[in-house]
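Left out: one protein chain. Kept in place: all the others.
Labels for the chains are A and B, by order of writing; each one numbers its residues from 1.
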Amino acid sequence: MTDNLQLWVIPLLPLVGAAINGFFGRRFKNSMVSTIALLFTAASFGLAARAVMMAWPHESGPHMTLPHIETLGTWIQAGSFSAPFGFYLDQLSMIMVLVVTGVGFLIHIYAVGYMSHEGGFYRFFAYLNLFMFFMLTLVLANNYLLMFVGWEGVGLASYLLIGFYFQKNSAADAGKKAFIVNRIGDFAFLIGMFLLIQHFGTLNYEGLFKTIADGHYAPEAGWGFLTITALCLMFGATGKSAQVPLYVWLPDAMEGPTPVSALIHAATMVTAGIYMIARSHAIFNLAPHALEIVAIIGCITAIFAATMGMAQTDIKRVLAYSTVSQLGYMFLACGAAAYSAAIFHLMTHAFFKALLFLGAGSVIHALSGEQDMRRMGGLRKVIPRTFWVMTIATIAIAGIPPFAGFFSKDQILGEVFASKTAGPIMWVVGVITAGITSFYMFRLWFMTFFGERRPDAELGDHHLMPAPVAASSHGSDDSHGQDDHGHDSHGTSGVHESPWIMIGPLVVLAILSFIGGWVGVPAFMGGHNEIEHFLAPVMDSGSAAGGENVPIVKVLEFATPPEPRPHNEEWMLAGTSVGAALFGLFFAWLLYYKSPGLPDKITSKIHGLYLVVLHKYYMDEGYGFLFVKPLLALSTIVFWKGIDQSVIDGLVNGAGTASQGIGNELRRMQSGNIRSYAAWVAFGGAAVVAYMIWLGVR
Amino acid sequence: MVPLSWYLVLSAILFCLGVFGFLLKRNIITIFMSIELMLNAVNLSFIAFANYWNAHAGQKLASGREIVGLSGHVFVFFVMVVAAAEAAVGLAIIIAVFRTRETLNVDRVNLLKL
Partner (left out) sequence: MVHQVLFIIFGLICVAGAVNLLVQRHPINSALSLVVVMASLALIYLLLGAEFVAAIQVIVYAGAIMVLFVFVIMLLNAGSEERSSGSRMALLIGVPGVLVLGCLIGWIMINNNKQLGGVSIAATDFGETHPIARLLFRDFLLPFEITSILILIAIMGAVVLGKREG
């Protein structure tokens, strides 16, 4: 019953696309490059869909047992430890692979339109396909080591894509920052993996989780071995998923082109951390302290980033902080051991966040590179299609039913409230964050689309390169080339709607943002919560070996409430979160639509506090002072001047100087002076004879 | 009976005097003559030992061969032949050098000097 699905082809196809575009793309035309990139991505999506269909549980039993594992051979064999090239398909990886390939494909299509005027077209798509390869390796791997390959690889692809406009210093610096901060997390991940190897001897999911289940470990009361491992893994996830304290790279990553922000920093790469924690749930469930810490970090990140998002004026930065905040929600869900809720929110977030970013890209494209919201306004009549999709996305992220964000966020908040590792306090913080989220998202909505139209003179003539005005704000990284735009349907001067190749994916994502939540309608609302049941075999069973439901190992007695809550309580919780969202909407309407002078009055009243929030609580400066400066000083003084120049150069130069010196001395023997030759001969002969005498006397 | 060691000490003295001449004199021809002096000193050693072995005939070497005293004389013969050849060639060289450098001072023949 288990056919071979050739899972390895799914990640490989984008790699082939990346290779073709990377090596030969320079000579191709744009249409050729985009065809190759889209073709391979679509093929990957098709194969993923086919795999899911084959594995879909039917009434008559699935066509194949899950988890479905395919091994291509051994990668590392060291003593008793071996790591295979293996691929693992279960319900969790099915959701992930569909999200990655599906949303990825849509964003590829969008990028064809968005980047059509940029230089380095082939390079962009090569990197984008390369990213898809690594991300698919990450989600399909059957052991932590192969996942780590994908993990590092997406970090690399992220660096390449953030620094895509590498001529700009800020972009290159942002790429470096992303990579380096990620590496710090990766170090912790590695330590976690080493601990796993040391204790369990294997990194394969199958073997590892079976060993844990069979070992009948009790949940650790204190800071035991499993807790430390879980904490290391969690720290790795904080790096990749931009949680406190390693989130600082994500806002700077907005230097990259907007499709990059949508794909990598909203829908896929940053979710790798969440996926990893969900995959390691067996370990986390045995370490309640680690779960508590995960929840605390998620909670802090969520509200922290939300407050920062309130004060930003760059449209992409607002979305970046929003991403950090929403990832905090997912982390919080994991901390409450509600892994399926986290994955559910991951999925819906992919839809509406990608839509938000792509829509913002559409706005920026329409305004020929303007990103500062203070210069936008009144755009809803001018770019109506973008307006409508952004509206759907904003309502979705605010968590207003029946859009997607409501169901996933509500499920998280519900689980958090009843969880033993999270609890009501975090629920309160979560609700407040939901309110703030709604506030800043609708603020963005009002500032961009409502109000008076700014005079076009401020935007700059779109026939010229819009450098002077747009570049003065936040370094417009989306400034287009010097050519004119192909679509000249501007009845309005300068501002034009995006072409259908960009609007198309937006429409699809908008539909998904609307209906995407309906797979998780909870029981008290009359739904069946399909997604939780879908993921149940993965999350509930302590061992992942064997596809059928193995007897549930009793380790989760505190993670999920054994008895369902009364429906009244559920309705109250849901109502509170919706209420918070509506509050946020009201305040945004008040401040940014009804009385636009009010924000300035408020900020002048709390000027100090406002400045602190505006400067992101001076976290970047703090990190610079605490870590970057001492490290730079250490590098310069000790490593560069001290070791490299003095020791190594000294050794090498010293060897040269010593050779020269010895040579100088030896040169005296060949002096051209016959008498000195005679002297040396006499001396040598005397030495030989003396030696022979000594031999004889001995 | 003259102790053998006296002959050998005389040979050593002559040899050392030859080396001193070789090192300290400045005329090329004189240096050459010092070399001949050295060769003569060695010849004396050979002849002395030839007489010695002849007197103690019948002693065998460690390898089992018998020592013939006269082979020392033969060796001196060969040394003289070689000395003759060497003197001929060496003097020819000195004449060639003298033609170009116009001097017999060995310190002036220093074209190889840095």
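Rule of thumb we're sticking to: a contact is a pair of C-beta atoms (placed from the backbone, for glycine too) under 8 Å apart; a residue touches a chain by one contact, two chains touch by 3 or more.
As the structure is a prediction and not an experimental result, all values here were calculated from the model.
By the touch rule set out above, chain B reaches the unshown chain at residues 1-10, 12-21, 23-27, 29-30, 32-34, 36-37, 40, 43-44, 47-48, 50-52, 54-56, 68-71, 73-74, 76-78, 80-89, 91-96, 98-99, 104-108.
Across the interface with the omitted chain, chain A contributes residues 671, 673, 675-676, 678-680, 682-683, 686-687, 689-690, 693, 697.
Assume only the chains that are shown with their structure count from here on.
Between chain A and chain B, the centres computed from C-alpha atoms are 92 Å apart. Residues of chain A that touch chain B in their complex: 667, 670-675, 678-679, 682. Residues 19, 22-23, 26, 31, 106-107, 109-114 of chain B are the ones touching chain A in the complex.
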